[in-house]
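As structure tokens, the structure follows; a few thoughts come after it.
Up next, chain A:
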Amino acid sequence: MTDENQENSSLGVERLSIQPEKPAEIVKIDILLNAVGNSPIMKQRKWTVDWMKDISWVSKFIHKYLKLDSEDKLFLYINQTFAPSPDQILKNLYECYGSQNKLSLHYSISPAWG
Partner candidate 1 sequence: MTENDFRNIILKRLTERNVRESKFEEMVYYTHRMLERNYELKSENLAITLENEKLRKGIDAGGGIDLGSIARIQSLEKKLLEKQEELMDLHKRKSDHQSMIIDLNVKVSDLQKQIEHKNISLNEQQKLNQMLKAEVNLLTVKVGKLEELNSTLKDEHTALHLLFGSLEEKLKKTQAENAQLLERLMKSKAKDAEKMNEENETFLRKKNDAMKRELAEAMGSDSNTILSPPINEDAFFHGCSAPNVFFGDEIPNKVHMKFDSNDGEVNAVRWSPLMERMIATGGADRKVKLWDVGKGNTYELRGNLIGSNQAVTSLDFDSTGTLILASSNDYASRVWGINDHRLRVSINIVILSI
Partner candidate 2 sequence: MANDREVLKVVWEGKIPAKFVIDSNDNDEVYYLNLPRISYFALCTDKVKKHFQRHIEKEDDIWFSYMDVPLKFHIPIGVIYDLLVSDNSLPWQINVHFNKFPEDILFKFPNKDVIESHFLSCLKEADFLKHKGQVICQLQKKDHKQLFLGLQNDKFDQFWAVNRRLMETTEQENGFKNLPLRCYTDDGYSYLQKLITPLTEKGQKKTLKDLLVEFSTPAKKPVGAKTHGIEVPLETELQWLSETLSYPDNFLHLCLIYE
């Protein structure tokens, strides 16, 4: 119960905040990053991440890891069907499209599914 209280207090912050502050208790999930097409394959594909991070954070993370240029574009997909919004948080994606603490994503340097 205390954990939840802390979580809620962090969520009930300034009405006009843009991203919620990190709650005291961090929930983590595993994300699997799969390459698509000619994209370079990451050596480590499974990462345990705070589920309050958003897609733009994941994108920057892959950018850094693969040492891509800032000019290069990166496209992320869920269920090999759609590209989630950059401000979508992993928690929501996991609730809808993940299971057993895992969420699978596909990344590509060129548009794959639109």
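The candidate set was assembled so that all candidates are chains of the complex that A comes from, given by their letters.
Everything below uses one rule, namely that contacts are C-beta pairs under 8 Å (C-beta built on N, C-alpha and C of every residue); 3 or more make two chains touch, one makes a residue touch a chain; residues count from 1.
Predicted model only: the values in this text are computed from it and were never measured.
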item: Candidate number, among 1 or 2, whose chain touches chain A in this complex; value: 2
item: Candidate 2 partner contacts - residues on chain A that touch it in the complex; value: 1, 4-5, 7-8, 11-20, 56, 78-79, 81-89, 92-93, 95-96, 111, 113-114
